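Apart from one protein chain that is not included, each protein chain of the complex appears where it belongs.
By letter and in written order, the chains are A and B; residue numbering begins at 1 in each of them.
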Amino acid sequence: MIGAQVFVEPGQTSEETEQWFKMMKENGMTICRIRMFESYMHKQDGSWDFSLFDRAFKMAEKYDIKVMGTFFPATDKTDIGGWKFPKDNEQLNSFSEYIKQLVLHFKQFKSLYAWVLINEPGGGLQNNEFAREMRLEWNKQNPQPEYLPNGYPVLVDLQEYRFKRYMTSWMLKWIADEVRKSDQNVNLHVNNHAIFSNFQEYDFPYWRTFLTSLGGSAHASWHFGQFKRDEYALAMSANSEILLSGAGNLPWFMTELQGGNNTFSGMNAMCPTKEEIIQWLWTVIGSEGKGGIFWSLNPRASGIESGEWALLDFQNQPTDRVQAISELSHCINENAKLFGSLKKVETGVNLLYIRESQWTEDIITGGLKAATDGRKTELSDLLGYFQSFSEMGITPNIKAWEEFDFNKNDYRGTIIILANQIAIPNAYTSVLENFVSKGGQLIADGLTGYYDENVHNSMLTGFSLKKLFGGEISEYCFIDSVKQFSLVGCNESVPGYGWKGFIKPMPQSLILSKEGDKILASSAKFGKGEVIWVPSLLGTAARKEGSKPLSTWLMKVCKVQVPFQFSAFQKGLLMKTLKSDDGYLTIIVNKSKEKKVLVITKQDSKLISSLLFANFGGAVSGSQLTIHPEETIVVYWK
Amino acid sequence: MIGAQVFVEPGQTSEETEQWFKMMKENGMTICRIRMFESYMHKQDGSWDFSLFDRAFKMAEKYDIKVMGTFFPATDKTDIGGWKFPKDNEQLNSFSEYIKQLVLHFKQFKSLYAWVLINEPGGGLQNNEFAREMRLEWNKQNPQPEYLPNGYPVLVDLQEYRFKRYMTSWMLKWIADEVRKSDQNVNLHVNNHAIFSNFQEYDFPYWRTFLTSLGGSAHASWHFGQFKRDEYALAMSANSEILLSGAGNLPWFMTELQGGNNTFSGMNAMCPTKEEIIQWLWTVIGSEGKGGIFWSLNPRASGIESGEWALLDFQNQPTDRVQAISELSHCINENAKLFGSLKKVETGVNLLYIRESQWTEDIITGGLKAATDGRKTELSDLLGYFQSFSEMGITPNIKAWEEFDFNKNDYRGTIIILANQIAIPNAYTSVLENFVSKGGQLIADGLTGYYDENVHNSMLTGFSLKKLFGGEISEYCFIDSVKQFSLVGCNESVPGYGWKGFIKPMPQSLILSKEGDKILASSAKFGKGEVIWVPSLLGTAARKEGSKPLSTWLMKVCKVQVPFQFSAFQKGLLMKTLKSDDGYLTIIVNKSKEKKVLVITKQDSKLISSLLFANFGGAVSGSQLTIHPEETIVVYWK
Partner (left out) sequence: MIGAQVFVEPGQTSEETEQWFKMMKENGMTICRIRMFESYMHKQDGSWDFSLFDRAFKMAEKYDIKVMGTFFPATDKTDIGGWKFPKDNEQLNSFSEYIKQLVLHFKQFKSLYAWVLINEPGGGLQNNEFAREMRLEWNKQNPQPEYLPNGYPVLVDLQEYRFKRYMTSWMLKWIADEVRKSDQNVNLHVNNHAIFSNFQEYDFPYWRTFLTSLGGSAHASWHFGQFKRDEYALAMSANSEILLSGAGNLPWFMTELQGGNNTFSGMNAMCPTKEEIIQWLWTVIGSEGKGGIFWSLNPRASGIESGEWALLDFQNQPTDRVQAISELSHCINENAKLFGSLKKVETGVNLLYIRESQWTEDIITGGLKAATDGRKTELSDLLGYFQSFSEMGITPNIKAWEEFDFNKNDYRGTIIILANQIAIPNAYTSVLENFVSKGGQLIADGLTGYYDENVHNSMLTGFSLKKLFGGEISEYCFIDSVKQFSLVGCNESVPGYGWKGFIKPMPQSLILSKEGDKILASSAKFGKGEVIWVPSLLGTAARKEGSKPLSTWLMKVCKVQVPFQFSAFQKGLLMKTLKSDDGYLTIIVNKSKEKKVLVITKQDSKLISSLLFANFGGAVSGSQLTIHPEETIVVYWK
């Protein structure tokens, strides 16, 4: 399921249109997206003229390409992203009519594969008639008390965040319901975006109830601002893991990937290389993604963004990026059975994110210097852990709290990392206790648990995690620059950022790090499991200073059991491991500047390697891999 | 009078409350502040319930702690700083009722020491009904003419600034009057803040008429943005001097000092060290301050700033910062008689600030590049002089124009420095002439006198200071980078910043510095005194480049007679000197990175030194002092 956005707009010719679908067919692309502009269908007299889009759907049929139509109700001509919520009931009703017209009309095409409910939900709720009415209703169901049961006043509230999250899901469900009124069978999909900021607004488990697949936009120059260009593969890997977890049992694929040069649009101008195209697609597939759709096949010709982003050149000829897609597609087709059966290999490592943490951080740094001087961290700490595992060839899960299965009876071999999750709802304590007591390992860093879900400081209102963590914090002290932590059992010191916390341990705790008589890190058994607590931003420091020390420490303290990993830390490399019916697939990307000859440590020594894909002459020989800078290698182990 | 803010809010237990007062008692703290939230007393049905605060006042009595209650009338729950002015008469009346209720109710407690009229006056005047009505009234008394008597038009005016200053004083007086309606005896106090910006809004001499003591907030991470962290002791010294001068014959103390870590609040995150706590308190005391109150003893638990700023840890146990306070308090108690009789030793050096200068600079750089490219200087030039003396162990006065006593008959030995006081009201000329003619020494730098009090350029409308300064400026020329000035009688060249001015001297003037045929600095006798004029920003350059050259020059040209000073320039050190009934006290702080062995030059060679306090093993032997980095040493000379 690899493809691209066909951008349809008036002025284009039939010949061009056919050329685009022909190009896709010839280059191994099997699916496309089309933005279904109401403005180009709904005439001023109220009538509908679908001909411009019919032409594309027919060409799709002719060349055996599946179409995902993205709803795009009428908006200002300068509104390039479209609206996410209507401004009033009239616009909502008009949207309903638009959906009905489209669903009924395009049902006729065999090429129709799915509807994308709205382009990139997230953000966009305005203070308008519609929102105010919905809020009034919601407030009735979700009143905010002035005081909490413990007597403390609620001085700032997260209601706005809660309501926005509710509305994003409400809107998607409403659209899905509208479609289902006219078509019970068509696939439904949605592409969230800018995941490293918007994650806190989504409710993937709920979305699963009305979607048939989950997707996302991972548009490097728009969405990877927290990463340097040579970290975009890492960013794609993290983004993919968040979606994989979000999708649950649904399939997922990357709905939007940058296809070509951005000239004046986007945040960080660039033209993706063919190597990056390969890296991104394989990384998605290595995260159990069913494929990827590039934005876009052809560039739009009118207005802002015209001439940008495309896979085809201005003469509608394939660029080297298309050739790269074609080669990758060829590899997959040659091994169709294998690629049909892949599942991500479970590492047992789970980086959990708790949306209340992000909401709290957002509100508590609002408009202050803390918003820009490094104290606002978003997911950076979590991503530092992700990187630390990744550069050992291990890909942890990244999961919303709600997506983790807390209902098992045995968590031995399972690790949860709470990386600077500053706000933990009180009710989560017993859930975490249950997890650890049944054998789970919990690692907490930074200000994890500093607040509850109502912006009360848990250190003061009663630290409910005390029993589990084996202690409490006496003080957090700001550290001006990166601080080196000596941690018991680790030869290399691990840098921390932001704060150091002084732990008052309970008697049963082990001390992992001290500074004078202050205890900076500890561990504690709890039931069959244990908790490791380093109240400083180790992940953030790993992002800033390099992840080797954190990686070294994590390899020591985490009992990670994986079929494959790098035999040593590999700066700039990543590996994704999948299980097939009869073996394993490992996908390795080299973003370092050097050619690497490295050894893969495998659990099962009997497995024999064979090379499925390499784009710079990389090779595998037994467990030894040769991989060039920018190269992606796919190895099959049986 | 050392203490801390006890933060009282619903949800706290009686046990906690008692613990806090007990902790203060045990650690040498004798006074606390309490923010008197109307929101937690005034019930929705209009009734008053003081019980939450009664509990604290009773505990204060039990542990013999004095309480300063800070008025905090009802405001939005997210309004962390409270309002400074009411929005309308209704709110003013409601404030009146609040004051009456509180004053009458809390009168009963022996622990009640004073009311703080409002938290941190300064700024906060909005364009609302209340302000507009007051302004109409004020305008009648303070009309702004379209043309001045000299014929020039008034094109920009400082009325807004004048009105704001008036209102800040009006409001404080109004509150004081409201209190006095119900209590004739209680102490009245106010804590101004962010003094290095807000100084221009205050009228301390007027405030003395209704206050019983003056105070201030010198909250390092909020208010010392113009200083680096290793200059915070210097900043505290300068802040203290401004308050000492402002207080006149009233006692003063530092009402708010940062007590603990700031996490997300504040401008520059940090956790004060115990050494800084010591430095700040001794610096306040060295400026004749009666003590200091930390913000806060305990952290608030709810909302923004929860968990921050505290002296106690999250378990209500004393941190090392509390221990430091305790030691200092112990030292003072052991020498109670001595500390009861201290007066700052007069150095004769007065850095005067003229608020019209700041207003003019503010308006003339408004919204322009000059606001951010270094041309807007605020107090930086003055502070450069302060630092230059300070690093010689001499602490000049910093005085508002109104606070200096211009009514003496003899100013021999007295020095006034006008550091880039760009606007000097015309009426001040004769005052300065009187000062110099009676033996005073006047040093003027930068653009001093460039404007009058109506933003007319005095160079053009008639430079009334010509006779006094012994010349006039022909041109000011911008200098791109720091310029070295060779000054007669000084081996070392002194760096200047911003502008060089070309002086056209009168015949009697001496030339101090030339560039080709341009005269860059001069001096002139006037009556029994003299004026030294270097029209470039020497102080600002000292702040940027180090103060040694300026210090060297000042030591040559100023006839400073002090009982103690460093025998040589000491970068990063400061010394405050107090006179007791029978001797002297010198407080020395070492903010350099090295251990220093230095010699104190004393006027009276018979004085014998003894060590009262040293927190890193520092020592005094005769006139030789050994002081370690971050150490504070207190020496008693008799």
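In the analysis below, a residue touches a chain if its C-beta (ideal position, glycine included) is under 8 Å from a C-beta of that chain, and two chains touch if they have at least 3 such contacts.
What you see is a predicted model; the values in this text were computed from it and never measured.
Considering the full assembly, A:N261 is the residue among A:S111, A:S217, A:N261 or A:N350 that touches the omitted chain. Which of B:W138, B:Y476 or B:F569 touches the hidden chain is settled by the complete complex: it is B:Y476. In the complete complex, the hidden chain is touched by one of A:Q315, A:S481 or A:S605, namely A:Q315. Touching the missing chain, out of A:L104, A:I304, A:A427 or A:V597, is residue A:I304. Looking at chain B, the residues touching the absent chain are 147-148, 150-156, 361, 363-365, 368-370, 373, 375, 447, 450-451, 455-457, 459-461, 463, 472-478, 480, 499, 502, 504. Residues of chain A that touch the chain left out of view are 9-12, 39-40, 77-78, 229, 260-271, 299-304, 306-307, 313-315, 317, 319.
The criterion applied here is as follows: only the chains that are shown with their structure count from here on.
Centroids of chain A and chain B (each the mean of its C-alpha atoms) stand 51 Å apart.
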